[in-house]
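Just dropping this structure here.
Note that one protein chain of the assembly has been removed; the remaining protein chains are unaltered in position.
And now, chain A:
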Amino acid sequence: MSLDAKTVTRIARLARIGLRPEEVETLGQDMGSIIDWVEQLKEVDVTGVDPMIGTGLAKPRLREDRVTDGDCRDKVLANAPEREGPFFTVPKVVE
């Protein structure tokens, strides 16, 4: 099965990935076969079985409510493609 072009374009848009028309075609085929492969899982009857999230073997570790981090602006901004003083800057986004 191949994913149709409209679905591929939509997924690409949600992931903010630009695709050339020929890529839409090949990706549709690739993604289709991935889905087909995963579909095999449907052969297992899971009626009445809760979805498994984690192993249930461990409980999450919780942190105390204390300030132990932060105050590292230079590190935080170190990889910023663009900055201005203490801020990250991005192309203007106004809704």
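Here, contacts are C-beta pairs under 8 Å (C-beta built on N, C-alpha and C of every residue); 3 or more make two chains touch, one makes a residue touch a chain; residues count from 1.
In the analysis below, contacts and distances are computed from a predicted model.
Enquirer: Unshown chain, UniProt name, "Aspartyl/glutamyl-tRNA(Asn/Gln) amidotransferase subunit B", "ATP synthase subunit b", "Cation:proton antiporter" or "Rieske-like [2Fe-2S] domain-containing protein"?
Expert: Hidden chain identified via UniProt as "Aspartyl/glutamyl-tRNA(Asn/Gln) amidotransferase subunit B".
Enquirer: Considering the complete complex, identify which of A:R20, A:K42 or A:K75 is in touch with the unshown chain.
Expert: Considering the complete complex, A:K75 is the one touching the chain left out.
Enquirer: Any idea which of A:G18, A:G48 or A:P91 touches the chain not displayed?
Expert: A:P91
Enquirer: In terms of residues, what is the contact footprint of the unshown chain on chain A?
Expert: Contact residues on chain A toward the absent chain are 14, 16, 53-54, 58-73, 75-77, 82, 84-95.
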